[in-house]
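If you scroll down you'll find the structure; I have some questions about it.
A single protein chain has been omitted; all remaining protein chains appear in their positions.
Now for chain A:
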């Protein structure tokens, strides 16, 4: 079990800066994020896009900002659990929390800070009847271990980089790979797209363009994928595995079931300290809601500072908090 003063859910810019603000007050943080890397939206959806409203930076890319934040929080030695989603938060008798992730990791903390941004990034799923019934029984939304598909018949759907990349990888491992793509051109990396085309021309994979997947066949275990060609015909491709790769989309996820006072997809907070309706649970950044809320990174930074001050009393109930400027006292690394 991982034990920390504070567990921060979300490793986006606001979650990362919360490590800094709590670190100044001698509180240690463990950070959990469903994505395999830190940075949240910044890294996942617009790493190269410039941001113009970070104070002191006339222009900075998402990737650069995340890099700077990681440098800034390094003295406070945060620990991370990445690629796992916090499923449960349960309050213990001693008022600490136990958080359990999708991979079974357990984290104990005195304070929980939800910096969940837009929620969890999850695979975008096509509308196919009974798709969920085949999840784990032939339908997967990512490839963790390509060897799993050795000797299988695999159908991949999608036209982006990850669909093209995995088509190439699996073409050398699976018994047969079919890529189904709605368009007639690929917008992924041109090199990858042309290699897919070459393998298709050489008969090493099947490429079906201007088509979409319509239904799945099999009893409990997948054995075929129905495809509708935009010319009008339809066919069923024998398949052990169906991998739809349509990118990621944010969803609130399990947070909605933690008993917090919510407003649609946002957590209501008290603007005195960004506390939620549950004592010792705070919500900062895009995930929270209050009158006048602005979903800006800089607002999340401010919220992190006020949260840290409030959380101090739960981590150090016997100590008084003193306001200190970093300019005067510097950074006291752990």
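Here, contacts are C-beta pairs under 8 Å (C-beta built on N, C-alpha and C of every residue); 3 or more make two chains touch, one makes a residue touch a chain; residues count from 1.
Definition applied: contacts and distances are computed from a predicted model.
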{"item": "Complex member absent from the view - protein name from UniProt, among \"4'-phosphopantetheinyl transferase superfamily protein\", \"Branched-chain amino acid ABC transporter permease\", \"Flagellar basal body-associated protein FliL\" or \"(2Fe-2S)-binding protein\"", "value": "\"(2Fe-2S)-binding protein\""}
{"item": "From A:83, A:126, A:226 or A:254, residue that would touch the chain that is not displayed", "value": "A:126"}
{"item": "Hidden partner chain, touching residue among A:159, A:224 or A:300", "value": "A:159"}
{"item": "Touch criterion as defined above, residue of A:26, A:195 or A:295 at the omitted chain", "value": "A:295"}
{"item": "Residue of A:244, A:285 or A:300 in touch with the missing chain, whole complex considered", "value": "A:244"}
{"item": "Chain A residues touching the omitted chain (full complex)", "value": "41, 45-46, 49, 118, 124-127, 157-160, 182-183, 187, 212, 244, 246-247, 249-250, 295"}
